[in-house]
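Here it is: the structure, laid out below.
Presenting subunit A:
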Amino acid sequence: MLEVKNMSKRFGGIRAVDDCSFTVRKGEITALIGPNGAGKTTAFNCISRTMAPTSGEVWLDGERIDGLRPHQITRRGLSRTFQISRNLADMTVLENVICQSRTEGWRDMFRPALSEAEIAKAMGILDFLGITRIAQEDGSNLSYGQKKLMDLAALLMSDPKIILLDEPAGGVNPTLLEEIVGHIRELNAKGLTVLIVEHNMELIMRLSDRVVVMAQGTVIAEGTPEEVRADPAVLDAYLGGVLEAEE
Partner candidate 1 sequence: KIGASLPLTGAFSIAGTKHQQGYELCVDLINEGGGIMGEQVDLIVSDNRSDPATAINQYERFINVDGVDAVFGTFSSRLSFPVANILARNGYVHPVPAGGALRIYTQGHQNLFYFQPNAAEYIGVSLTGMIADLIDEGSRPQTAAVVAADDFFANAVEAGFLGTEVIDPADGSVVEDMAPGYLAEAGIEVVYSEKWPEEGFNDWLNLANSIKRSEADLIIALTASAEEAVQLTRALQTVRAEPMMVYYSQGTQAEFYEGTGDASESILMHTSWHPSAPYNGELNGEPFSNQDFVDAFSEAYGAEPDEDSAIPFAVCQGIEQAIRGAGTTDNAAMGEWLYARTADEPVRTILGRFSWDSRGLPIDKPFLIAQWNGGELQFVYPTDEFPEVSELSHPKDGF
Partner candidate 2 sequence: MSNIGETSDILAQRKTYNAGLSQVSDKSRATWFPLLLLALLTALPALQLVGNYNYLIHLVLYTLCYVVMASGWNILGGYAGYISLGHNVFFAVGGYFAGMVFARLGISTIIIAPIAGLVAAALGYLIGLITLRVRGPSFIISSLALVMIFRIAFENWHFVGGAAGVSLQANDMDVQWAKLPYYYAFLAMAAFALWASYRIRHSKFGLGLRAISKDEVKAESAGIDTRFYKVLACAISAFFVGMAGAVWGEYLTYIRPNIFLVILISVNMVLMCILGGKGTVAGPALGAVLIVAFNEFFVATLGASAVNIMATGVIMAVALMFFPNGIIGTLAKHRKLPRILNWD
């Protein structure tokens, strides 16, 4: 469904992403893991076109999208969250979320934004994530975890076909995380494709169908969670023998 071909991104001398290729299959949960600075976030940025890749191609559903602008990509059903959550100050959480809902054409643009239907939908999502109480709170006055959750809520608002999550579990309370995991599963079951970056290995192991491992900008391994975990290169570059301790 999503295919990244030979993508590279350089910052001056640093090759953040270096000739990286991988695919995300429809209906699967794919995890992208790798040590810090491997280029995962940069890869996300290049896919969603928040940054322009230096070279390479990105295909979504058989259509090349690396020339499009970010909003066009979003409108084609690919939504992402940010590792360091970005939220809109001076707008309530509700508005933050509704802001992400789709707008089609001129007439829709000038229709009232906070319509009953939109509010109901947004509140439903907030409720599910357990943050109803902050619906009227200013988007910038949130705790770290709350911001992450709000991001996720906003993401769901746009009815995406594929979502790119950049460390959704970071800073989220384990109890709540369980619920989120459950929900991602549920969405996935309904056909949503997920690409997720995470350092929480335990979560990755439980959640993902396939794992892509990046290091120094390139893909060094790919396969099912079990395969990847057994891969010595991955152990060396990333896990550092922690997993054994977890068990």
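Definition applied: a contact is a pair of C-beta atoms (placed from the backbone, for glycine too) under 8 Å apart; a residue touches a chain by one contact, two chains touch by 3 or more; residues count from 1.
For anyone wondering why these and not others, all candidates are chains of the complex that A comes from, given by their letters.
This structure is a prediction, so every number in the text was calculated from the model and none was measured.
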item	value
Subunit A in this complex - touching candidate among 1 or 2	2
In the complex, subunit A residues that touch candidate 2	48, 50, 69-72, 74-75, 79-80, 82, 86-92, 95, 98-103, 108-114, 133-137, 139, 154, 158
